[in-house]
Each structure stands twice: as structure tokens, then as C-alpha cells.
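In what follows, a single structure is set out as C-alpha cells and then discussed.
As you look at this complex, bear in mind that one protein chain is not there, while each of the others sits in place.
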Amino acid sequence: MRKQMITISVIGGSRISPKVERLAQLVGQMIAQLGCVFVCGGLGGAMEAAAKGAKTAGGMTIGILPGKDKKEANSYIDIALPTSIGYARNTIVACSADIIVALPGSFGTNSEICYGLVYGRPVIDLGNWGHEGMIPARNVVDAQEKIKKLIKKLQKA
Amino acid sequence: MRKQMITISVIGGSRISPKVERLAQLVGQMIAQLGCVFVCGGLGGAMEAAAKGAKTAGGMTIGILPGKDKKEANSYIDIALPTSIGYARNTIVACSADIIVALPGSFGTNSEICYGLVYGRPVIDLGNWGHEGMIPARNVVDAQEKIKKLIKKLQKA
Amino acid sequence: MRKQMITISVIGGSRISPKVERLAQLVGQMIAQLGCVFVCGGLGGAMEAAAKGAKTAGGMTIGILPGKDKKEANSYIDIALPTSIGYARNTIVACSADIIVALPGSFGTNSEICYGLVYGRPVIDLGNWGHEGMIPARNVVDAQEKIKKLIKKLQKA
Partner (left out) sequence: MRKQMITISVIGGSRISPKVERLAQLVGQMIAQLGCVFVCGGLGGAMEAAAKGAKTAGGMTIGILPGKDKKEANSYIDIALPTSIGYARNTIVACSADIIVALPGSFGTNSEICYGLVYGRPVIDLGNWGHEGMIPARNVVDAQEKIKKLIKKLQKA
């Protein structure tokens, strides 16, 4: 039996619409309710909204930061892990996840999706990315169902 | 006046069709003829075909390798730079270029395009990627024209 | 007031003597008792012994792994974060810590000490390293006193 906690990385733009903000918050909440560790890039936008959702639902939140100073983390991060490797930390946000949830975003988010696929992580698509290999989800409830199945598989492995 | 040499990274799939192989070789040749340093990820497929093109046209070729052993480089690499950071070396293939030329490829290539855009590098699109921010090119001749203009700008900067 | 949890990275050799193993375990235990998050490179030797100490004292343990597979983590790691960047992950073990505790080890441990000093992290010396800039500690009790003072400073910052 797996004793390690399951990590779910939420990736998405640092500048987002109110609609995506609500989506991100719901995704964070859902991750906390599933008992998983929430991981993100630690900064603003979708990362902050999702961390807020996870935190307010009682979850544990990790932020893998680009810089060397923990102060750059948003205020919902419990465990800030500065890397000092800049945007290359995206590769680690992707690799360190058991499951990735992709929200709308820009090139940075896209780089994380690609790395998730390169590293063989399941990537739930909540941002209409449509990359081959991603797992499309219609909404947060649909994403949750798919994540539950992935968690079951991980727990058996 | 800029004294540093101009680096052009060619990115593309490690498994490619004969058609893309020919395209890659022409792109490598063109880079050498422009007097630029050819950079790539150092392995097979588009990287090897483009390096072959650059090498046979008398150019200098650099391979930024994922592993720690220079022997993993394809046989057209003059200067192999092993990094030991795995696929995360894609971020460096992108960042170390003055100009990036994107050929058809998969997630790895896409991650390099995204990093190129994140780092503000001009990315010539010879693979129908169509990402916002890329510079579309119809063919190698068209790419060459666009690269010549970028080089002029770089030389003045 | 700081809300983030304090992270303490324990670094040390992957092949260690029984004496260092006991030392590592005590250090891990002490970190858990101080209410800090335990961080390490996630593998064997000092990392495993310290993680065991932290875990048995009820602490939370994070392993920043070199590879891409969570299975390479030792069995006392709660949250495994695979990085896929090989030994370069040492730079992140160092950077992500508020405080570093250095046990006896080899080149890998030494690289982490150097990175800790480069990034300006306080590095407690429990391995007779003697690098300028480290904070020497005679034993675990002495290390604990010094860590308590560092924690107070961090909580005010």
C-alpha cells in the first residue's frame, strides 16, 4: 500500500479572468476535499486562486517558486519551496505531480502541460488546451470524477 | 558592435518523417550559411538531420544534451554539452538561442517553443504549430528571409 | 506574522556509518519536535535515517528526488517531489530550506552546503565541514539551540 501522499499540481495563467478565478478556486477546494496535497507554482492568478480554494477547504498547499525568496509566494501557501531556477521551475511543478490539472493560461502553463506529458503524468484539461494525450474534462465535477479514478489507480500501484 | 556569435536553436521531434528530415537538413545548412552557431538538443531525429545540414555546410554545431555522457550526442555535433538535467535541458536549448526555428515535433518540441516564448526569443514556425507569438514561415527560404532581418536587429542591439 | 511553515533541509551522505545514522535520526526527530517541515533529497543513508527520525516523531517529511519516479523515495517520505533533473536537484534541496543541517557526507553533500551558502541560507555544521560561513554545532542539543534562535528570527521577519 502506498503511504506517500498524492500530489496534484494546478497550473494556469498568472493573469486570469474572474471566471477562471472561480474555476481555480473550486479546483483547489476539490483537491483538498479529496485529501491530496495541492502543488502549484506559488505565485498569483490561477495559482493563488486555487491555493486559496485548497487552503479554505483545509488542505495543505505547496508552492514551488521561481525565485529564492519565500516572500514571493502568495498568501495561501503553507510550504514555500524556492528554487532559484526561474521559469525552469515549471518542469518541477509538472514532474512532482501525480496528477496535473490545467486551467486556462499562456506559454508558461503550456510549458507545464508539455512537461507533464513528457514525464508521463496524467493531465486533466480544464482549459480547452486540446493537446493530444490530455484528459479532457467538461467542468470541475467531471474533473473530480476523473481524478478519483486516477487516485484509485495510484493507490493500488 | 556585437562581437558574440549568433546562436540559432533548431527544435523538432526525435522521430520524424523523411520529409521533415529533409526540411531539418536544409534548415541546418541555412544556419551555417548565415554564419550562425547551430544549437540543438544533441540527439536524433530533427536534431541530427539539422546538425548534419549545418555540419556539411561548414558550420559549427552545439548539442545541449539531457544526460551526462557526451557519447549520447549525434555524430554531427562538434561541441557536446551534457547537462545531466534530463528533459529540463529543453529550457536551456530555448533560452540559449538568439533565434529558435521550430520544426514538427511532439511535447518536447512544444515545451521548447513555450520556453522560447516565455524567455522572449523569436520563434520561427516551420511546423504549423500556430502558437500566438510565433513567426510563421512558409518554407526554408521564407524562414531565411525572416532570420536575416532578425540577425540585422541583433547586430545593431 | 509569518504563516508559512518553516522548512529545514537535512543533507548528508547516502552511505553512512551507524554513528552518523543515529545522529541523522536524532536530527530528524528534533526537527519534527520543533514543528518544522523536514526536507531532504529523499533517498537513502542520512536522508533516510533523518526522515525516519522526523516521521516517528510525528513530523511531515518532504523528499526532493533526482529522478522522475516517486518510488525511489525512502519509505519515510510523506510528500515525494520528483524533479527529473538528477543531482542538480541538490541546488533545490538547499534553496528551499529556511535552515540547512549538514551531516557528514561526500561531494553531493558538499555541493548542497555550497549552494546553501550561495543562496544565503544558514547552514548548521554537524559534520565537521568547517566551511567559512557555516554555523558550527557540537552536537544535536547545540544544533537545536541554534535552530531555535534562527526560527525566532524567521518568525519575526
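Points to keep in mind about this one:
Think of it as A, B and C in the order they're written, each chain with its own count starting at 1.
The definition used in the following text is that a residue touches a chain if its C-beta (ideal position, glycine included) is under 8 Å from a C-beta of that chain, and two chains touch if they have at least 3 such contacts.
Just so we're clear, the structure is a prediction, and the values are computed from it rather than from any experiment.
When the omitted chain is restored, the residue from B:Ala73, B:Ile99, B:Ile124 or B:Ala137 that touches it is B:Ala73. Among C:Thr61, C:Ser111 or C:Gln144, only C:Ser111 touches the chain that is left out of the view.
In the complete complex, the residue from C:Phe38, C:Tyr76 or C:Tyr119 that touches the missing chain is C:Tyr119. The residue touching the chain not shown here, chosen from A:Gln25, A:Thr61 or A:Ser84, is A:Ser84. Residues 68, 84-88 of chain A touch the missing chain (whole complex, contact as defined above). One chain of the complex is left out; on chain B, the residues touching it are 3-5, 7, 37, 39, 62, 64, 68, 70, 73, 75, 77-85, 91-92, 95-96, 98, 119-120. Residues touching the missing chain, restricted to chain C, are 87-88, 90-92, 107-108, 110-111, 114-115, 117-119, 131, 133 (touch as defined at the top).
Throughout what follows, only the chains that are shown with their structure count from here on.
Seen from the C-alpha centroid of chain C, the farthest chain centroid is that of B. Over half of the residue numbers at the chain A-chain C interface are used by both copies of the sequence.
Centrality by C-alpha centroid: the chain sitting nearest the overall protein C-alpha mean is A.
Rounded to whole angstrom units, the spacing between the C-alpha centres of chain A and chain B is 31. Inter-chain centre distance (chain B to chain C, centres taken as mean C-alpha positions): 40 Å. One finds 26 Å separating the Cα centroids of chain A and chain C. For chain A, the set of residues that touch two or more other chains comprises 91-92, 119.
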